[in-house]
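Heads up, one of the protein chains got dropped from this complex, but the rest are sitting where they should.
We call the chains A, B and C, going by the order they appear; numbering starts again at 1 in every chain.
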Amino acid sequence: MSGLSVKVGGITMKNPVTTASGTFGFGPEYAPYIDLNRLGAIIVKGITLEPRPGNPTPRLVETPAGILNSIGLQNPGVEKFIEESLPYLSGFDLPVIVNIAGETVEDYAGLAAMLERAAGVAGLEVNISCPNVKKGGMQFGSDPVMAAEVTRAVKANTAKTVIVKLSPNVTSIVDVAEKVAEAGADALSMINTLLGMAIDVKTRRPILGNVMGGLSGPAVRPVAVRAVWQVYREVKLPIIGMGGIMTPDDALEFILAGATAVAVGTANFVNPRATVDIIDGIENYLAASGVQSIHELVGAAHNNSI
Amino acid sequence: MSGLSVKVGGITMKNPVTTASGTFGFGPEYAPYIDLNRLGAIIVKGITLEPRPGNPTPRLVETPAGILNSIGLQNPGVEKFIEESLPYLSGFDLPVIVNIAGETVEDYAGLAAMLERAAGVAGLEVNISCPNVKKGGMQFGSDPVMAAEVTRAVKANTAKTVIVKLSPNVTSIVDVAEKVAEAGADALSMINTLLGMAIDVKTRRPILGNVMGGLSGPAVRPVAVRAVWQVYREVKLPIIGMGGIMTPDDALEFILAGATAVAVGTANFVNPRATVDIIDGIENYLAASGVQSIHELVGAAHNNSI
Amino acid sequence: MSLVVNAEVVEQNEVMQGHFRLALNAPEVAAAARPGQFLHVSCGNTYDPLLRRPISIHTVDRQKGEVKLLYRVAGRGTALLSRLKGGDLVDVLGPLGNGFTLPAGSENVFAVAGGIGVAPLYFFLQELSGLKHKATVLLGAAAKEQLICVDEIKALGHTVLLATDNGSTGHRGTVVELFDLYARLPVHSCGDYNPDEEMSGYVYGCGPAAMLKELCAAVRENGFSGEVSLEERMGCGIGACLSCACKVKDGKGGFRHQRVCLDGPVFPVEEVVWA
Partner (left out) sequence: MSLVVNAEVVEQNEVMQGHFRLALNAPEVAAAARPGQFLHVSCGNTYDPLLRRPISIHTVDRQKGEVKLLYRVAGRGTALLSRLKGGDLVDVLGPLGNGFTLPAGSENVFAVAGGIGVAPLYFFLQELSGLKHKATVLLGAAAKEQLICVDEIKALGHTVLLATDNGSTGHRGTVVELFDLYARLPVHSCGDYNPDEEMSGYVYGCGPAAMLKELCAAVRENGFSGEVSLEERMGCGIGACLSCACKVKDGKGGFRHQRVCLDGPVFPVEEVVWA
């Protein structure tokens, strides 16, 4: 095991860098630019039980040091994903983590069950920032009880590593993390996007076709680092940190705050080689500072603060 | 009444532009750069009952398109404020809004009572993003019930306009707004800063002396516009919108989302003339688009969206 | 093949107020580029603006290893781009997208451009003239001074027709109106004139969405076919983020989403579903 290798639940990653769901497609899109085998893991675009057409355009707008997106979970559905995308990914030496999204607890259970039978899936990342249609559209992730319910339903249907992806749009992300941990999650990932919107002053209309969207990119990094920091102190699960990671230093900031691994999202749009550049940069940092293993750095900023 | 004039509770502003608390001192700091009489109102630095020394340094760190601050409410206390700063401000033709902060409900009540007796105060802006020491440090603003309690305590001790300043660090800002409105608030201001932090990869320590701080500046604008948009739909109180306003267009974005007035914060650091530049820009926009009164624009983006 | 290249600026000129032609040294990109493809261009080194900007490949000089872009300053990204000078480096990703399909036979070919839409069509018209194929090129702009590339396209041997909103030259009105008028004339783009011929034609269109929507309608009304280059706000530019969705017919009376960046930007006139 090299100094870069980490474990997230049952998943061994050769380095701590993975991809943020929805920013890396299903893999082939980035294959012209990087060797996918270099990644610690891949987290693919969010999958639902049925195919989804996604939201009306515009689906993306740039904001200061960030972007707002409202893709609307456009995806081919889990069956087509298993048929068409998994075989491609199985050609790589790479743990595949499937991001799943649903509108009911049963959706999540069903997705977990179907993916449990599929070959080549290392783990599930549970996107709980989705509206619960049975609870008036309230997001699963905004309520610790609902979040725990989803976690239990997924765990009951899979033996694979279950990573629950937390939303930052809550009063206490620690409360949600604690309940999700009690419900059996193997790991946490954070953060999903911040809820935001933008209005065009010329047309006097919301810019996004769907009015509101999710904010990501460097702008949100301070919020994301804070979330990892807070949860690391209270919950003893490995964390995949993300939110605005553009450079090796940004990735290290999350690791020092308590993340065992990191996911690169919006940065891929700016630099298609961002993931490997970050892996190289972390490796150089370890070498330059004489750190043998990345584990020495996980949460290290907590020791150095009051 | 000119086309730029707005009313926020009992306060008539000659234009919709005021200053965000904590970014504009007590007024004299900016007097070399702008004519304070041009402002629609001034919201001064947060005041507490007793003087406060503030937090250890560093108190500020730049982040992508934003800043994190942890000033720690350094202020001379309400008595000295009344003695030293109010007389200066009374020399201007300018509604003075005093931002108040406390550690207990009684603090807020006491501040309201003292300022009720002081001459030259048009209104109070109640900063509820402060830890309630009697409730284990939980922020007043993070709980609709506590937020309402503070609001009632302030209203019971003043006849002046009471503006409650909402925190974005909550699951539902609409819930807080509704409870605060029921408790008698005359207006709402939003948003206060987002909770964030930054770590120095070289020293492996949190950068801010106080570890966590508040994120402001253009980075947060999408979150702030969304908050104004959501609250405008559900609560019938005038809103002072703020969060990353740098330009006239940014200010108009908030107004179109539902803000009756706007506050300029971090922008003052970048451009000490930001407030008047924004006033001029709004005036030009009205003229160029043939809009008679700014009221036609307040919330106008809601009519134009689905 | 697509690449991420730190390309050196050879030169940049303002060809018209607010419009720039930028020449980059990027031999591999020049070698791989096809007309209708674009580059995803990084407009600065800071996080504001954050995203790359898609700009069509305007022309290439494979011998010199140069790629040229022709763009309008539309906002902050392009404004930053316009400040680049010879010797500066600019990070480009590409060539991206599918590009125009070159005609296989001797079809009657129209190229219809609104404003800066002429940028990618010029590259196409160059390749076309390399195939000794002549097109009827219709260029539209608000006023005479705003027409770009007119002489260059004439020099390629194509027939050029102009439309301006204010009538300062050519047809007074839109370029789509002009197309509609001209499409009814029995004049073939190769120059043949046969009053008895039942005209057909293949149209290549590029310009603002509103214009392309009208163009598609006019193409179909005239019984022609063709393809148009669409624009949508882009994130990745390479098919991963799904932000650049456009609607195409699903063959069952409904629509499905495709990616302008990867499945397009060029789509058959018959397939595009307009809002």
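Rule of thumb we're sticking to: a contact is a pair of C-beta atoms (placed from the backbone, for glycine too) under 8 Å apart; a residue touches a chain by one contact, two chains touch by 3 or more.
Predicted model only: the values in this text are computed from it and were never measured.
**Q** I'd like to know which visible chains would be in contact with the absent chain if the whole complex were considered.
**A** Hidden chain contacts in the full assembly come out as A, B, C.
**Q** For the full complex, which residue in B:18, B:171 or B:266 touches the chain that was left out?
**A** Only one listed residue reaches the unshown chain, and that is B:266.
**Q** Considering the complete complex, identify which of B:16, B:40, B:66 or B:222 is in touch with the unshown chain.
**A** Considering all chains, including the one not shown, the answer is B:66.
**Q** Looking at B:32, B:136 or B:290, which makes contact with the chain not pictured?
**A** With B:32, B:136 or B:290 as choices, the missing chain is touched by B:32.
**Q** Which residue numbers on chain C touch the omitted chain?
**A** Per the touch rule, chain C residues meeting the hidden chain are 44, 46-49, 76.
**Q** Just the residue numbers, please: which parts of chain A touch the chain that's not shown?
**A** Residues 64-65, 218 of chain A touch the chain absent from view.
**Q** At which residues does chain B meet the chain that is not included here?
**A** Considering the whole complex, chain B reaches the absent chain at 22-25, 29-30, 32-33, 45, 53-54, 57-62, 64-67, 69, 71, 74, 217-219, 246, 266, 268-273.
Criterion: only the chains that are shown with their structure count from here on.
**Q** Compute the centre of every chain as the mean of its C-alpha atoms, then state which one is farthest from the centre of chain A.
**A** The chain lying farthest from chain A is C.
**Q** Can you name the chain whose C-alpha mean lies closest to the mean of all the C-alpha atoms?
**A** Checking distances from each chain centre to the full centroid gives A.
**Q** Could you please state the distance in Å, as a whole number, between where the Cα atoms of chain B are centred and where those of chain C are centred?
**A** Inter-chain centre distance comes to 48 Å.
**Q** Return the distance between the CA-based centres of chain A and chain B, expressed in whole Å.
**A** Averaging C-alpha atoms per chain gives centres 33 Å apart.
**Q** In chain B, which residues are in touch with two or more of the other chains?
**A** 64-65, 218
**Q** Multi-chain contacts in chain C: which residues touch at least two other chains?
**A** If we look for residues of chain C contacting two or more partner chains, we find 47-48.
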